[in-house]
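Every protein chain but one is kept in place in this view of the complex.
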Amino acid sequence: MKKMLTAAVAAITAAALAGCGGGGGGDAANVNPAGKVEPRRISWLLSRPANGTVITVMRQLADEYAKSHPGFSLNLITTPDRPSFIQKYETLAAANKLPDLFDTDATPFAQKLARQGRMLDAGKLLTSLGLYTSYRKSALDYQRFDDGSLYTIPFEYQMEFFWYNKALFKRAGVKVPASLDDMPATCAALRRAGVTPIALDGQDQWPLERYVAYQPFRVAGPGYLGKLKRNDAKFGDPAGQKAANWLGALGAAKCFPDGFSAKGYTDAQNLFTSGGAAMYNIGTWELSSLATTKLNPAVRADVDYFTLPTVPNSVTAPNEFVTSSGIGMAVNAKTFDPLVRDFLKFALAKYPAAYAATGALSPTANVKTTIPSDATPLYRRAVDQANSVGTKLAMPWDTQLDPTTNTRLQQELVLLVQGDIKPGDFTRTMDAALAQNAPKFFTK
Amino acid sequence: MLPHRSRLAVLVFLTPPLLLYGVAVLLPIVQSLVLSFFSWDGLSDMEFVGLANYTRMLTGDAVFWRAFGNALGYLAICLVLQVGGALVVASLLASLRRGREVIKTLYLLPAVISTVAIAFLFQRIYSIDPAGLLNQALAAVGLGGWQRPWLSDVHTVLAAVSAPEGWRFVGLYTIIIYAALLAVPRELEEAARLDGASSWQVFAHIRFPYIRPVFATTTIMAATYALRGFDIPYLLTNGGPGQSSELITTYMYKTAFTSTDYGYASTISVFIVVECLVAVGLILLVLRRKAHR
Partner (left out) sequence: MTTYAPAKAPARAGGRPHKPRRPSRRPPSPARLASRVLVGALVVVQVYPLVWLFLTSLRTERDFAGGNPFALPTSLTFDNYARAFGHGHLGRNILNSLIVTMGANVLIVLCGMMGAYALQVLGFRFSRVVRALFLVGIVVPVQIALVPLFVDYTRVGLLDTYPSMILPLAGFALPMSVYLFSSFFEYIPREVYEAASLDGAGPYRIFARITLPMSVNTVVTVVMVNSIFIWNDFIFANTFVLSEDLKTIPLGLQNYIGAMGKTDWTATFAAVCVTVTPLLLIFLVLNRAMIYGLERGASKG
């Protein structure tokens, strides 16, 4: 009897869980549903700082909208810590309980959601709202899936630079590296002068993973990553091999601090802003801490930046580097109704001006960023740089590769840079991981 | 057993706990067990794969076995620190005449601090650039050669992530064992001492046999918590560098919530359950056998 009971429980369980996968989508292409705007509470699951600019601005706009639409409210559910957010997001997706709006990168997981019709076609939505053309091309491109489809809306625009300390460069007698290939030598010279070459947040994984993207982007262009993630290219190919060798060389030249793998974001930034490290690879979201008169006076005047160096025979231009528009916002196709549309129409039209007024770069090209009163001249230079960005995007690899291969890559990279494994071991391990995992996400 | 028990009374007392336990624990476990025979990414339809997940885990997954080895190392370090440490500290406490209560409370303090703060503190303690407390201390006693980035060195990281977990709960186990030690009749000890028994003999022949049941409980608690240990390794190194501090639990968590491979993650957790049951069985076996000697 007990056996029968167990079998019954098993059957029910399987049915219960299976009912939650798949299905449940609305019409992903119907961006202008018929019906009246009926105010209600709408929810947005996000992964942005609780008191950050995006949330503050959107909250103000929601309050404004609520004045003319009594009964409306915007419920912001934020989990700033990315791994915790992802766990929550995936659990909600598995239970088919994603809220009206939710943040996601253009990951393979999100692509599955889109394929099931659970996300609204953001390209069509923005077009129908008359906003599509106001966005920076690269801001939208960053959000796209491989097939060019667009399912998420950007709320920011960031460029990633190598910030450096001019005084420390001078002390070591080095110049800004003209080529990526020069970086190991630059590091070695800085080390000889007793300076930590590059501050690195090893704990969050993504900062080191940026470095694996650089060489392939310069020698083979963005296409390499597109093929690699589908297992149509290999880490053992010349571009991947060059990246592995270069990272091995960076490690051998002791570019990164001892024990970087256990250093956090704040540690890395503090190392740079206290004059302990000569370089720091970070995006314009830190402009307000790096190009400000509040910065430690000992380094304030010495801080400058350079963009991603090229290599000889580079297939991408110097003005093409990592530019991102951050995690995007998807619209749940199932709960999309005239209210959500009306609110987005209101909020997205007003958002760029309000956002740019805070000193941040808007994902649209139709507003001017207000330079804060406490900014150093570097701030304006960085903001102006956004106008001359090229067309090819250096995508960060962490949102592109399948998650299992990506996790493995992050682990192996640390070993490679620490000198625990050789570049050859690295490419072998990674190619095996890729062959095992990529097909599960990309060949359906 | 009570002479006047009734079927009804058993039901009355047993129903609430079983209900709570059934709904909150057994149901999801059964659901997980079922999931372990499926391939499911949370989005697509579930696909029955039979024992494929188990075959993959046992024969085709090097990371899993690496994590298993690490988990055993982690268990060993935690057990020595927690149970061994607690026994020593509780004995020391029992020998004090004043201030025991205050000291006991103080020993518990690390357990109440959130793991986020603990992880942050230990990152600094283990740091080499700038030199953290541990490396400073080594230099101060002339062992500068031993300085290293403890959390980045593949040879030391496992011990480095185990120690905070062990240390954090020493106080808790100390209190449990100390309470048991207090119940040891003083007359017995005094008598043995007067008969010329050494401190060690008093401990081995009187105290320890007396507290053996509590000691077994404590060991089981510590072992199962250690085998399920997650927070501190996850926060300190997230399993790295490479897979040097990957535990089965962190690996399972990543498999479930990074790779969204819920079926395989369930298989791994079934393994954790089996592994813990074996550990509990072994502990009971060892401690019972001694008790019967």
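We call the chains A and B, going by the order they appear; numbering starts again at 1 in every chain.
Basically, a residue touches a chain if its C-beta (ideal position, glycine included) is under 8 Å from a C-beta of that chain, and two chains touch if they have at least 3 such contacts.
Here the structure is a predicted model, which is why all the values come from computation and not from measurement.
For the chain missing from the display, the contacting residue among A:Asn32, A:Ser274 or A:Thr391 is A:Ser274, taking the whole complex into account. Screening A:Pro80, A:Gly223 or A:Gly236 for touch with the missing chain picks out A:Pro80. Contact between subunit B and the absent chain runs through residues 1-7, 9-10, 12-14, 16-18, 20-21, 23-29, 31-32, 35, 42, 89, 92-93, 95-96, 101, 103-118, 120-121, 124, 130, 132-133, 136, 167, 170-172, 175-176, 179, 182-183, 185, 187-188, 190-191, 194-195, 199, 206, 209-214, 216-217, 220-221, 224, 227-228, 230-231, 249, 252-253, 256, 262, 265-266, 269, 272-273, 276-277, 279-280, 288, 291-292. Where subunit A meets the missing chain, the touching residues are 13, 16-17, 20, 43, 45, 48-52, 75-77, 79-82, 84, 87-88, 91-92, 94-95, 97, 201, 204, 264-266, 269-270, 273-274, 283, 285-286, 296.
To be clear about the criterion, only the chains that are shown with their structure count from here on.
Rounded to whole angstrom, the centroid-to-centroid distance between subunit A and subunit B, based on C-alpha atoms, equals 37 Å. By the touch criterion stated above, subunit A contacts subunit B in their complex at residues 9-10, 13-14, 16-18, 21-22, 83, 86-87, 90-91, 93-94, 109, 112-113, 116, 196, 202-203, 205, 257-264, 267, 403-404, 406-407, 410-412, 414-415, 418, 420-421, 437. Note for the complex: subunit B touches subunit A at residues 30-31, 33-35, 38, 40-46, 120, 123, 126-129, 149-152, 154, 236-243, 254, 257-262.
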